[in-house]
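Before we start, here is the structure in question, set down as structure tokens.
With one protein chain withheld, the remaining protein chains of the complex are depicted in position.
Labels run A, B and C following the written order; every chain starts at residue 1.
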Amino acid sequence: MIEFFNVSVKSKNRLILREINLKIRKGEFVYLIGKTGAGKTTLLRLIYMDLIPTAGNVLVDKFSSSNIRKREIPYLRRKVGVIFQDFKLLPDRNVYENVAFSLRVIGKSRREVKSRVLSVLTQVGLNHKRYHKYHMLSGGEKQRVAIARALINEPFILLADEPTGNLDPEASKDILNLLEKINKSGTAVCMATHNYKLITWAPHRTLLMEDGFIKQEIDPDNLNQILEL
Amino acid sequence: MIEFFNVSVKSKNRLILREINLKIRKGEFVYLIGKTGAGKTTLLRLIYMDLIPTAGNVLVDKFSSSNIRKREIPYLRRKVGVIFQDFKLLPDRNVYENVAFSLRVIGKSRREVKSRVLSVLTQVGLNHKRYHKYHMLSGGEKQRVAIARALINEPFILLADEPTGNLDPEASKDILNLLEKINKSGTAVCMATHNYKLITWAPHRTLLMEDGFIKQEIDPDNLNQILEL
Amino acid sequence: MNILFTLKEGMINLKRARLSAVVSILSISLALSLIGISLLAGENLRDIFDRVYQQVEIEVFLQPGVNAGKIKQLRKKLARDTRVTKVIYISREKALEEFQKNFGEDLSTIIEENPLPASFRIILDPANASPKLIEKFVAQISQYPEVQEVLYQKEIINFLHKYFRIAAIAASLFALLLFVVITILIFNTIRLTIHSRRDIIQIMRLVGATNWFIKSPFLIEGMIQGIAGGIIASGILYLFTNLVRDIIFPRLLVPDYMNWFLLGIGIFLGWIGSYISVNRYLDY
Partner (left out) sequence: MNILFTLKEGMINLKRARLSAVVSILSISLALSLIGISLLAGENLRDIFDRVYQQVEIEVFLQPGVNAGKIKQLRKKLARDTRVTKVIYISREKALEEFQKNFGEDLSTIIEENPLPASFRIILDPANASPKLIEKFVAQISQYPEVQEVLYQKEIINFLHKYFRIAAIAASLFALLLFVVITILIFNTIRLTIHSRRDIIQIMRLVGATNWFIKSPFLIEGMIQGIAGGIIASGILYLFTNLVRDIIFPRLLVPDYMNWFLLGIGIFLGWIGSYISVNRYLDY
């Protein structure tokens, strides 16, 4: 599904990622942890090809970073959902419009959009608030909208870069539960986080990054060892 | 030192803060916790008078929100240090320049600036990296720069709005230790956070906000009860 | 307040929104050039009209029986009038001579006595040659008992004056429009510079910079734009006027004050534009 072969990323003579080899299988749930600057965000950007590696090759679905063309990237993006710590929603539009926007933008007609948006909003539990304005939403709700938008094209993987960084523990747990539910229905999830408590709540394969490479894969049984930090 | 008398903040017919009464004494350390949207950031903005309450009165040092003039606000700000989750540094300048900037801006000469900046950088442990460019710093180091900048005018209080939101647990602990050290030397600290673990590491007076008011002051002994969330 | 620091930050401002500033300065130059051209057109039109007015003669025909003393007296009175530039006396004999020259007929062979009256031809100072003033002057002259009739090319003067006024009004409106455009241009560039520096401004606010300290570099920037626009416009007009003089209209008048005037307008509008912008986008 997703495979990294000896991937390195260099920026201004500095190696940001070094010789990464990694395989994420269909329907997997993977945590990425590590200090600031370890390279988590950079690794995720390689998957949705916001960045092309300076060496090595990233395979995503049928796309390969070594020979993908610029104009193919939008079609890759439709197969990969992305969510962020700061939600990246449009503050001047309501819930429905925010989710619908991503379908309109890829050329779907108004009618096609409607049924799909409603079904996704139901999935994330926001159907009853679909006409709420952005500023009337709590942080957790905003993140749900972002997740709904990421899900709308039925991606095979959901990338999440510190999705709970701005949320309180309760809201964080809600979002984690939602991501688990989505994962159970077959979508892979890859989540970068500083919140190790999430891992104790829902243990999964965990990659510890340090200084641009994957230092170790942490055994879910040994999780407590990192939490001692 | 800081006192809130029946403070309310209304925005577009919605009460963001309601009837807050609060006193922060000289040299105190206060945590603000609560869900997103509870009003923590709003409360902090009232202290550095980025916002004037719609009802009630905020007293900070010798300034009162009910009769402060616009042109007095800068002089209040020089007595209050503020730091944020996203650091708010100037990415095109190095460590020294970032800290010096805030002294230059209030009209200090180059010579006065130098000794003061070096002493503050020593205080936060960054003197050896003073000529490092912004992008060469880790998240924890960036936050130290922000703290140095906030300290430079020797404020009587340091306001911190989720200062560890973008930091990994290790870096968060470092920052907390630094804030404690600063607090011990006499500066009050008021910190809004979602990271309840910080409170177990360094227990202090903790205010739980909910829906615009201070729901309760949590007994440091009962801290575990909130961590169970 | 630290001048050096302000200037340094001002330079950083200029670099940040450089393209917008260049675009703004170019547009201001164009607008100021147009103002300059209107001004030139106005001055030269006035000059041309003045010369037309200078050729307008007022003919004052005298009563038949007036004696030489009275005529001399009247002539003196007219010559002393500040509105009058030139007075010529046409005796009855001279009038007859002219008539014969113009029409080729010898009147004296047809009728016995010279039927033509003596007259003064008066040329007025152009400053007093507006239709109203001429009319007033004529009415005044007509009062004298020695005067029989006063004639002048009333229609031509009224026509010229009317169109000169229309042209002047149109040009003023146009200039006003250009003033507004320049102000908006500077307003907008400063707004964009403020926008592009909002991070740094937020930080300045946070650490306690005074409002005046934050605002002043933008005011300076606006005035620099006005000055630059004025200088470029002066250059354009210099080329333009030389070209026009060489090719079409060698008599082109260029008022000395023009360059200073353009520069002054540039600075003035630069200050207004940036002042409004700064107070709109940088006030608490």
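Odds and ends about this structure:
Keep in mind that, in the parts below, contacts are C-beta pairs under 8 Å (C-beta built on N, C-alpha and C of every residue); 3 or more make two chains touch, one makes a residue touch a chain.
As the structure is a prediction and not an experimental result, all values here were calculated from the model.
Although it is left out of the displayed model, the omitted chain contacts the following shown chains in the full complex: A, C.
Among A:78, A:116 or A:205, the one in contact with the hidden chain is A:78.
For the chain left out of this panel, the touching residue among C:22, C:71 or C:201 is C:22. Residues of subunit A in contact with the chain left out of this view: 48, 50, 70-71, 73-78, 82, 88-90, 101-102, 104-109, 149, 152-153. With the whole complex as reference, residues 19-20, 22-23, 26-27, 30-31, 34, 45, 163-164, 166-167, 170, 178, 181, 184-185, 188, 191-192, 239, 243, 246-248 of subunit C touch the missing chain.
Operating definition for what follows: only the chains that are shown with their structure count from here on.
The chain with its Cα centroid farthest from the Cα centroid of subunit B is C. The most central chain, judged by the distance from its Cα centroid to the centroid of all protein Cα atoms shown, is B.
Work out the mean CA point of subunit B and of subunit C, and you get 62 Å between them. Each chain gets one centre point, the mean of its Cα atoms, and the points for subunit A and subunit C are 69 Å apart.
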